[in-house]
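Supplied in structure tokens, the structure appears directly below.
Every protein chain but one is kept in place in this view of the complex.
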Amino acid sequence: MKLYRHSFVILVLVMTLILPGCWNRKELNELGVVLAAGIDTVGNQYEVSVQVVDPSAMSKQRIGDRSPVLVFSERAPTIFEALRKMTTKSSRKMYLSHLRMLIMDEATARRGIQEPLGFWFRDHEVRPDFYIAVAKGRRAKDMLELVTPTEALPAMDLYKSLEVSEKSWAPTAAVNVRELFQTMTLDGVNPVLSGLTIKGDMEVGKQLENAKQPLSFAEYQFVGIGVFREDRLIGWLGEEESKAYNYIMNRVFSTVGRVKCPGKEGDFVVEVTQANTKMNPMIKNGQPHVVLNVFVEANIGEVHCKVDLRDAQVFNAMQQAAQDSLAIILEAGVHKVQKEYGTDVYGIGEAFHRKYPKQWKEWKKSWDDMFQNDLKVEMRFDYNLRKLGKIIGPLQKESGE
Amino acid sequence: MRKMILTTRQATFWFTLHQLGSALLVIPSTLVFIAKQDAWLAVPVALAAHLLLLLLYFRIANRLNGQTFHEHVVSILGKWGGGLCLVVFVMAYPFLTFTLVIRDLGDFLTGVMMPETPSEAIYLLMLAAVWYVVHGGVRTIGRTVELLFFAFLFLFVLLTVSLIPSMNMDYILPLFENGPKPIFLASISLFAFPYFESVLFLFLASHMQYIQQWKTVVVRSALLSGGMFFLVVFVVIGVISQGVVADVAYPSFFVVRTISIGGFFERFEVIVAVLWYITIFFRLSLLLYVSSYALAGIFRLKDWRSLLIPLCTLGFFIAPLTWPNTSVQMQSIRAWPYYTVLFGVLFPMVIWLIGSFRGNHGKK
Amino acid sequence: MTIVAMIVALSGALLEYRRLVQNKSYRDIIMSVCLLASGLLLGILQMLKVKLPSLMGGITTAFEPFSKMVESWFS
Partner (left out) sequence: MTNYGNAFANHLQDNIVAIKKAMGDSTDLVIREMTLAHTCNIGLFYLDGMADRQTIQESVIAPLLDRVDDPTVSLDVIRMSMLDASDVQSVQSMDQALDKVLSGSLLLLMEGHAHGLIVALPGWEDRSIVESKTQPVVRGPGDSFIETLRTNTTLVRRRVKDVRLRVCTITIGSESKTDVAFMYLEGVAKEDLVRDLKQRLEKARVNQVLEGEYLEEILQEKKRLTIFPLLYNTDRPDTIAAGIMEGRVAILTDGTPFVLLAPTMFVDFIQSAEDYYQPYVFSSLIRLLRYAAFAICMLAPSLYIALTTYHQDMIPTQLLLSLTAQREGVPFPAFVEALLMETTFEILREAGLRMPRTIGQAVSIVGTIVVGQAAVEANVVSAVMVIVVSITAISSFAVPSYAMAIPCRILRYIFMGLAATMGVYGITIGILVLITHLCRLDSFGVPYMSPVSPYRKKERKDAVLRFPYRSALRKRSGAK
């Protein structure tokens, strides 16, 4: 009898195997791997563009003249429809799990990102690990069509560039979908997105020629940070202000800053190796007050003025100058965000929420207003210049006067 | 000395995995929806409440004297009354839960892993596996769980450890934002599901050598699973913040999707799924075993195994009927605790009260 | 798929019954047949697309008042 029973188990297995076949199977060569997607608003419709890898162009025996990626685009009132409509143009199913970049044009961002982004959260294929950016002054579709020289796959180029620049050049914000999701669900913080644009001749930039000589005709660039209120883009931060944003959000890993030499002509450049900001909310006279404790460690990277770096006094003066210039940047950044845009992208509201949950309940409703008008931001700095690099003095000796 | 079928170790692991069961994937969302960032506090509260409830179960267990639980119920409520109560109990609680778990599994797989696969195929495969392990009897289940628990533990630790670097303690704050009330309310959900199901362990008490062993096992497994729930809820809130947790269907799955360590240690959320299949497997095995064992006992069948296939079939066909769509399911999650109170608290309470009344009566 | 499941269940049950008949456990068979038949009946009804009530829907409507009540205590 045991034999029968076991054969029963085998029967079950065999039946499940043979009978219904493979429902959800997707062979690799049936997939169009989408690496980047763009959303443009055209009238009342969304124009969704996707950048799909052409796998034969990726293989070793690639045929030289084919572009490594293809761009499909389609218009529909909703994202999902547009994506599905694309199947009429491509033999492969768009596979979204490997999405690296999602780019929206400014119009879409200004109309509200919640709606077009909903699909990317809901769909089971999309993973919450791609970056989102706003195409500044360009169409998202153009961004996808650009031929990039450094990497064969433009989307990977963008992805890596964003990662690297966030690590070593502060004025960009690599916002991935998880962070965006978080900032959108929390009350006391508003989202930001990095801006992306193309410099140069777009018409040539779309052709393979763009990657065929050392200097490209057109290239992308991450420029500044877009500031949102709720889910609508309301403005842009310039380079300095973006840097301020990153300092305050404690997202500076490393950056460089140009500082005027104290008492001399010329500038010197510091390389920030460590930056740490603590946000300390407090209530003074019933008004919100926040203290930002900024701790910075930096090295001198470049000196354009004639100073004697062996002199501790000079060095201290430089340190002070560096600190002052940082303070100016931060204050300008905060001022712009607070007074001009009046949207709390720094999450100061969240900080109050964490520390004073009761008070927050009262403030929650009118926080945007309070942020703009009542909030006092105080900054305290602890700026340390440490090292000089391989050489000590400026190469040019001070000529005898 | 009674015949020992389950060792303490086996029983502890089995019960733990049973309790983790489907809750591991679903419960963070439920708790966080109610208690926001304080949800992790609901876990110890529920655990404490559960330990109190266990005292009641222990009282009953003390009275078993080598009887199985269903024999005990019959001896208290009489042949017909007890039998009827038990049949209702079994069909409406362990068996219904059995079908719900199957359904949960199907919903998860078709929802986030393989949307085009028919749920029936998923049910069939899992039920075949569960049938096979339960058919081997408690002994086989015990051995299997002993082996697989380490796989489970390994995966669990791997996941938790890999999540810790991405945690942001700010998301845990502020504590007690809305006072203790939501925490208690949230803890009810956890207390009811899965901890009321500990009443089913009474059916297994007769498989242990001593009742004392059974008690330690139940407490230990509660602590173990409670600790894991705590860790999961805590880590999940810490990584993706309460707003997101409450808004995604399977937070512990979602959270792993966001992980990328060093650019290569990423995209391993399938581990969560595997983890979950393992717990579901043992959860189903316990529910099926208890259902068929108790039913066979009530109807005085020679072999409880003869009910396995019919029960699996019934479960297979009831599963699609449990809820027509996800919204009904969401809604039912809120009512479910109050339904299970009937079985997790009222039923044992009645048994205990009548039992002690009769016991005292007999002594006088 | 439903049919496959039915065939599997039936063949499995029949194999089981051969053993049970040998052991003369007729009581077991009766129980088992009852459960199996109700299961298969449900399956057939589903195949015929008969609208069957949802279980959890019923439970929800019956116990919603309690949950509302408790939730009101805690809010």
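Labels A, B and C are assigned to the chains in the order they are written; within every chain, residues are numbered from 1.
Everything that follows uses one rule, which is that contacts are C-beta pairs under 8 Å (C-beta built on N, C-alpha and C of every residue); 3 or more make two chains touch, one makes a residue touch a chain.
Source: prediction; values computed, not measured.
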{"item": "Visible chains in contact with the missing one", "value": "A, B"}
{"item": "Residue, one of B:G82, B:G142, B:G226 or B:G355, that touches the chain absent here", "value": "B:G142"}
{"item": "Candidate in contact with the missing chain, chosen from A:S56, A:Q114 or A:S366", "value": "A:S56"}
{"item": "Contacting the left-out chain in the complete assembly, out of B:F58, B:F230, B:Y277 or B:W352", "value": "B:Y277"}
{"item": "Absent-chain contact - pick from A:T78, A:S97 or A:N299", "value": "A:S97"}
{"item": "Contact with the hidden chain (one of B:V133, B:L159, B:A205 or B:L286)", "value": "B:V133"}
{"item": "Residues of chain B (touch criterion as defined above) contacting the omitted chain", "value": "7, 9-10, 109, 113-114, 117, 121-122, 125-126, 128-129, 132-133, 136, 140, 142-144, 146-148, 264, 266-270, 273-274, 277-278, 281"}
{"item": "Touch list for chain A against the chain that is not drawn", "value": "2-3, 6-7, 9, 13, 16-17, 20-22, 24-29, 31, 33, 35, 53, 55-56, 58-60, 95, 97-98, 100, 125, 127, 153, 156"}
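Methods note: only the chains that are shown with their structure count from here on.
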{"item": "Chain A-chain B separation of Cα centroids, rounded to whole Å", "value": "42"}
{"item": "Mean-CA-position distance for chain C and chain A (Å)", "value": "53"}
{"item": "Interchain centroid distance [CA atoms averaged], chain B/chain C, Å", "value": "20"}
{"item": "Chain C: positions in contact with at least two other chains", "value": "1, 4, 8, 12"}
{"item": "Residues within chain B bordering two or more other chains", "value": "118, 121, 124, 128"}
{"item": "Of chain A, residues touching chain B in the complex", "value": "5, 9, 12-13, 16, 20, 23-24, 124, 127-129, 176, 178, 181-182, 184-186, 350, 353-357"}
{"item": "Chain B contact footprint on chain C (complex, rising order)", "value": "1-2, 4-6, 8-9, 12-13, 16, 20, 23, 25, 27-29, 31-36, 38-40, 42-43, 46, 52-57, 59-60, 62-64, 66-67, 70-71, 74-75"}
{"item": "Residues of chain B defined as touching chain C within the complex", "value": "96, 99-100, 118, 120-121, 123-124, 128, 131, 181-182, 184-185, 188, 295-296, 299-303, 305-307, 309-318, 320-324, 328-329, 331-332, 334-339"}
